[in-house]
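Right after this comes chain A.
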Amino acid sequence: MAGTSRMKQPASVRIVRLPCTGRINPLLPLRALEDGADGVLISGCHPGDCHYREGNLYARRRLELLQRFLPFVGIDPKRLRYVWVSASEGARWQTIVAEFTQQIRELKARGEAS
Partner candidate 1 sequence: MKIGVFICHCGNNISATVDVEQVAQHALTLPGVVCAHTIPHACSEPGQQLIKKNIQEKGLNRIVIGACSPRVHEATFKRVLAQAGLNPYLLEFANLREQCSWVHEDRQLATGKAIDLIDMAVNKAARLEPLTSSKVDVNKRTLVIGGGIAGIQAALDIADSGHEVALVEKTPTIGGNMARMDKVFPTLDCSACILTPKMVEVASHPNVTLYTYSEVEQVSGFVGNFKVKIRKKARLVDMEKCTGCGSCTLKCPVKAPSEFNMGLDNRGAIYIPFPQAVPHIPVIDKTVCSYILKKKCGLCQKICPTGAIAFEQQDELTEEEFGAIIVATGYELMDWTVYGEYGYGKYKDVITSMQYERILSSSGPTGGHIKRLSDGREPEVVAIIACVGSRDAARGRPYCSSVCCMYSAKYAMLTREHLPNAQVYIFYMDIRACSKMYEEFVQRAQEKYGANYVRGRVSKIFERNGRMVLQGADTLLGQSVELEADLVVLAVGITGTQSTIELAKKLNISHDEYGFLTENHPKLRPVESSTAGIFIAGACQSPKDIPLSVAQASSAASKVLGLISHDKLETSPLVAEVTILKCVGCFRCLSVCPFSAIEEQVLRDGTKVAQVNPALCQGCGLCSATCPPAAIALRGFTDDQLISQMESLCQLNPEL
Partner candidate 2 sequence: MNRTLKLNQLDDQFIKQIEQTSGQKLNDCYQCGKCTAGCPIAHSTDLPPHKIIRMLQLGIKDQVLSSPTIWLCLSCVTCTARCPKGVDLACIMDSLRELAIKEGVPQAQKQPIKLFEKLFLDAIKRHGRLYEMGTLARFNLLTLKPFQDMELLLPLLKRGKLKLTPESIKDVEKLAQIFASSASDSEVH
């Protein structure tokens, strides 16, 4: 939707396509951070509106745990964000991507992201 409506977004974003946030083993975003991604933004259908019924509800718990765990091993939890954006919320997606990119830029500027 954001793409179809040609809403401008930061060019530093790369999207990995997945069928459902339920597919996300928390190790996947963690791996991206370990591999050198500055930030990982995870976006899926709103809880209760999972295209695959329940996937995002499991993902919500797992990603929340990941987020809370990160600082324990010295990773800034701000480098990870998970949000629920439906396909029709192009404008919201645009805002979130812009905000998150800005947040990561600030972290990098302070030398806190890898």
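On how the list was made: all candidates are chains of the complex that A comes from, given by their letters.
The working rule: a contact is a pair of C-beta atoms (placed from the backbone, for glycine too) under 8 Å apart; a residue touches a chain by one contact, two chains touch by 3 or more; residues count from 1.
Nothing here was measured: the structure is a model prediction, and the numbers come from that model.
Set chain A beside the options 1 or 2, and in this complex the one it touches turns out to be 1. Taken in their complex, chain A has these residues touching candidate 1: 2-4, 6-9, 11, 14-20, 22-25, 28, 31-32, 34-37, 45, 48-49, 51-55, 58-59, 62, 86-88, 114.
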